[in-house]
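Sending over a structure as structure tokens; questions will come in a sec.
A protein chain is absent from this complex, but the other protein chains hold their places.
Order as written gives the chain letters A, B and C; numbering starts at 1 within each chain.
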Amino acid sequence: MRLPCPICGARDRREFTYRGAAVALERPDAEAGPEAWDDYVHNRDNPAGVTRDLWYHEQGCAAWIVVTRNTATHEVLGSILASEARRAGSAS
Amino acid sequence: MRIEGKGLVEGRTPISFTFDGTRYQGFEGDTLASALLANGVRMVGRSFKYHRPRGVMTAGSEEPNALVTLGFGAAQEPNMRATTVELREGLWARSQNRWPTLGFDLLAVNDLAAPFLGAGFYYKTFMWPRRFWERVYEPLIRRAAGLGALSGAPDEDRYERAFAHCDLLVIGAGPTGLMAALSAAKAGADVILADEDVAPGGRLLAETIEVDGISGAAWAREMAAELAALPNVRVMTRTAITGAYDQGTYAALETRADALARRPGAACGTFWRIVARRSILAAGALERPIAFANNDRPGVMMAGAVRAYLNRWGVAPGQSVVVFGNNDSAHRTAADLDEAGVHVAALVDSRHYATCDLDVPFYPGAEVCDTQGRRALESVTIRSAKGEERLRADCLAVSGGWNPSVHLACHMNPRPVWNADLLAFLPPENALPGMVAAGAAAGDFSTRACLQGGARAGQEAARDLGFKGGELAVPMAEDAPCDIFPLWQVPGRGRAWLDFQNDVTVKDVQQAAHENFRSVEHMKRYTTQGMAPDQGKNSNVAALAVLADATGRGIPETGTTTFRPPYVPVPIAAIGAGGSGKGFAPERLTPSHDETRQRGAPMIEAGLWYRPGYFPRDKETHWRQSCDREVNMVRGAVGVCDVTTLGKIDVQGPDAGAFLDFVYTNMMSTLAVGRVRYGLMLREDGHVMDDGTCARLGAQHYLLTTTTAAAGQVMRHLEFVHQALRPDLDVRLASVTEAWAQFAVAGPKSRELVNGLLDAPVGDATFPYMACGAVRLGGINARLFRISFSGEHAYEIAVPARYGAALFSELVARAEAMDGGAYGMEALNVLRIEKGFITHAEIHGRTTAFDIGMQRMISAKKDCIGKAAAARPGLVEEGREQLVALKPVGAVKELLAGAHLFNAGDPATSAHDQGYVTSTCFSPTLGHVIGLGFLKAGRARIGERVRMVDHLRGSDTLCEVLDPIQFDKDGGRLRG
Amino acid sequence: MVDLKPKTPCAGLVPLRVGPLSLLEDAPGHMTAIAPYLGQDAALSEALKAAHGMAAPGVGRMSGTRGARALWFGQRMILLIGPAPDAGLVKFAALSDQSDGWAVLRLEGQGAGDVLARMTPLDLRPTQFKRGHTARSDCAHMPASITRLGEDAFQIMVFRSMAATLVHELKIAMGRVVALQ
Partner (left out) sequence: MRFSGWRVLKEGLTGNKGWQAHWRDATPKSEYDVVIIGGGGHGLATAYYLAKKHGITNVAVLEKGYLGGGNVGRNTTIVRANYFLPGNSEFYSHSLKLWEGLEEDLNYNVMHSQRGQIVLFHSDGQGDAMARRGNAMINQGDDAEMLDRAALRRMVPYLDYDNARFPIYGGMLQRRAGTARHDAVAWGYARGASERGVDLIQNCEVTGIDIEGGVVKGVQTTRGAIRARKVAMVVAGRSSQVAAMAGMRLPIESHVLQAFVTEGLKPAIDHVISFGMGHFYISQSDKGGLVFGGDLDMYASYAARGNLPLVEHVMEAGMALMPAIGKARVLRSWGGIMDMSPDGSPVIDRTHIDGLYLNCGWCYGGFKAVPASGDVTAHLIATGAPHTAGARFRLDRFRTGRGLMDEEGTGSQHNLH
């Protein structure tokens, strides 16, 4: 399995550490309330298909990236830096 | 029997080898199977369940019968296919799954009991009496089952692993693969051509077919030479592609020729991970048997294998051969045998319309319906329109058609597609990203079609990758159409084998269907068909056909089971190469490692690091003596401990303070330059992740420490928080763990020791408790931190790592001159337990700040990671287990980490569980055993007595619940 | 005044030779991790050029000359090798002294690429990974920085504490490669 690091290009999966769904980028406000926090920390869409998830290029350039991927086929559709995804998300 | 003038081993070096204690001779280039057949050895093994005599059936890695054990002692290798074992001088092989001998096997009695041992019989019996399963039935079954045996000795582990990268991977170096590789390479692509055989050529090595007017084998040699001369081609023989994985990653097992493997330093094989942008599956096809009564006797072989032994190795597998098939492969075998002067007793063709111009007895529209002979084939029963006829024969060559080797194309789940004309499963289109199938693997069975298909696939792959050219003239070769008539099983009495290795017969599959195991997966799992070492390569399609028939469905509706890696079995030692012994994980050594070892300290694994347990001195015979002395040394004088392993992270930038406020529960932005603060980090789930210190070295420069165990996790976490949550903060992180050697200098004489080294001494006023700053020592820039994990007046001193070894020696020597010395992890542990300082024994992932009494460290003034989740009601309930210290007050003065706590008088059962002990030690300072633990509502129960029970080690005592800090509660020694 | 003797990460471990392959420890001088602050990449590159004679390297590249090199070292990080960093750089970037943090080894000789192919998943084919190319990757389960210095020459860096393991693993792989030559 290989993942496209936006900085380094396609790299072996063993250079990366997994973190899970990219909803982790959308951290609620401190006062958002227990339901919002439960949703953020625990509940997941968990699609059998295209998902966006977070990987850390730990044995590489140390970038956190968001990979768009199909969980049913392992096809990789693209990736961006988590910092860019976060900035884009905050802007919207 | 060798045939003069046949085969590619002609004129080569003779080799002697041993099978079951008898010495034989073969030739260089032989496999063990070809050499055994040349020596007239017919029976080479026993089947799994019925212990039926078995002989060589195929000429490749799919061999189901001829599994042998090679070598002895630690070199013993079980379950080796004789058909792929290259003969070498002194090779020592023996048959397996028999006792006492191959010829006389007591478990052959199973064959007589076959009516009771049909599919799934064991699910219906062996249930009474209950304890007999483990005591009687299972041991008997286990002993009878299994094939070869492991030696029990550690593997010598001479495998290696490697990576390779290419534009195009061509899998299989037969006519298809050779053309594909050359075509793509000529266009400029980087090509890897891999084949499991010892030389390129594939079926061309086994046939009398000509290519471009020369023998197929000669043509293959020329092609291989041409490819080898190209700089962008890597030909990998003896290399089986074993698995297809995501994004063009392939696993491969390369076994090394014996002479190479024996060179000093060489590996006996390589487990490759090949990354390819495109691949061509040119893996050919495997011939399949036909199920008829007693089709498993030694001497019954695949027709194509008979040709291979004859044409490649010059061996006639019999003196009188019956050939039986439903397609032209049978005719080809009969022709080759006839031409080589081997007696063909009959050519039996189930196709009623078949014709034959060979001068051999020909039986069109007929079938072989039975065979005879116990340890070797003696005769064959043929059923035709004229009735049944028995012919003497010592070899029966069978062809039920060919199964394209679709396996790799299906490793990513898609199922192969049934082709009713070819009576074969073909690789599904686009099953595997970047892979196309060509040649026989794609259902092109003529040589010419393979050559054409390979050339086309190679050229298209290259074009797809952006290369131009690669047009090749396709050589002339036979182009016979595929003509096959369905024949899976010959009706009749007697058992007809489908899965030879697991002894699964037509009846078993029918029985399974009868008992409602009608799904192909149920049939497989109930009968074990396809689960043997050949993974159904010889049996799957026929078994499917039988199941389809038994359930009234067609083959495509019945479906196939899943193809899974590896294509051929791979030794654990190959995939796990380098993992044994110390190779399992890197070793991290501290700057003081050598000095520490010289001082005789036993080393303890701390994550990947090694740290000293204690530093034994003369006359100390027990670790406790050393530990107690080291504790007393720190409490009374001064101790030195290497703490380089603690994670150190530079956090710099205008927003460093804001960033740290967000990751720590407490405020760091308010920390003054030159000061240190203890910090607690939570996970977002509200539990404690790690603790450590945070030093402010400059207005925009903080230095954090983490625990040794959590250094990597914390760095990953900080990068996550920065990049994924707060990229707006202008802050930069760098791990500097390894750049600095750091030593704790602890004890009442620590300042004296430190000042002896510093270029400019420090005092309480200039350097109070929790101060930090740059210092110089011996002209070197160093850092000094007045922090303590022992509760004593203490410092940590950091120097560039290159000076670490020298500084440690210097510190220890000076400490010893002051009645102090080095201390290890044991003493460090005692010192911190006395002070109630926590480690990962307490912050074990399930504890909250509330549990360890640090809830007030979660600042109310700001948000931080984990704050919201930590406020969940369940995480702050008074009834939670809270950190306390314990001391035994019963008759038994013992505390055991891992023991559980109960109210005095309660039974020691789950329902009454009140907590547990996490850390214990004998405190030389306090003069008794103390421990830390968690007790329900513990903070409110100081002074109570609780019962500690350790069932495992038989300990039961009363303990007093104490405040976690048992030594110097007001911290006077830290500040003094 | 105390006199502390320095020790290099690979002291006593190298040099070693196996067939045509040799493994040496480099003495790189100062090594400084330089991480530009937000929006300061161009300014940092200018400052580097002014102070040390080389612009900031692009992703996966090394710039400079043998005496003063700048190695791409990860996302937003450059490793300045050789000179002590110019004091002015702190305006544009966070600087961390890494002079002692890494073992710096040089593997040279025929088959050096084959040795590394046994240790790292990087694509090191000469057409893909040319002289002056550098990458962060995994090397025998260790985080590493790998740089091609020449046709058959590579620089390999791992954490100082892992130097012994790296040398041990390289030695085995060198033996394996040479045995097949």
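Heads up, the rule we're going with is that contacts are C-beta pairs under 8 Å (C-beta built on N, C-alpha and C of every residue); 3 or more make two chains touch, one makes a residue touch a chain.
None of these values were measured; they are calculated from a predicted model.
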In the full complex, displayed partners of the excluded chain: A, B
Residue among B:101, B:580, B:766 or B:781 touching the omitted chain: B:580
Residue touching the undisplayed chain, where the options are B:16, B:430 or B:909: B:909
Options B:103, B:845 or B:971, residue touching the unrepresented chain: B:845
Contact partner of the left-out chain, one of B:463, B:617 or B:683: B:683
Residue ranges of subunit A at the interface with the undisplayed chain: 1, 12-14, 17-21, 34-35, 38-39, 41-48, 51, 53, 55, 69, 71-74
Touch residues of subunit B, complete complex, unshown partner: 48, 76-79, 113, 115-116, 118, 121-128, 130, 133-134, 138, 141-143, 145-157, 161, 243, 245-246, 249, 251, 271, 273, 411-413, 507, 511, 514-519, 521-522, 525-526, 528, 531-533, 535, 562, 564-566, 569-573, 575-585, 587, 604-605, 683-687, 840-841, 844-846, 869, 872-875, 877, 896-900, 908-910, 913, 916-919, 949-953
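We adopt the following convention: only the chains that are shown with their structure count from here on.
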Separation of mean Cα positions, subunit C and subunit A [Å, integer]: 30
Distance from subunit C to subunit B - Cα centre to Cα centre, in angstrom: 31
For subunit A, residues that touch 2 or more chains besides their own: 12, 58, 62-63, 81
Touching two or more other chains - residue numbers and ranges from subunit B: 163, 273, 275
Residues on subunit C engaged by subunit B in the complex (per definition of touch): 1-9, 18, 33, 35, 37-38, 76-77, 93-102, 114, 117-118, 120-125, 127-128, 140-142, 159-166, 169, 172-173, 175-176, 178-180
For the subunit A and subunit C complex, residues of the former touching the latter: 7-8, 11-12, 14-15, 57-63, 81
Complex contact set, residues of subunit C against subunit A: 59-60, 74-75, 77, 121, 135-138, 143-144
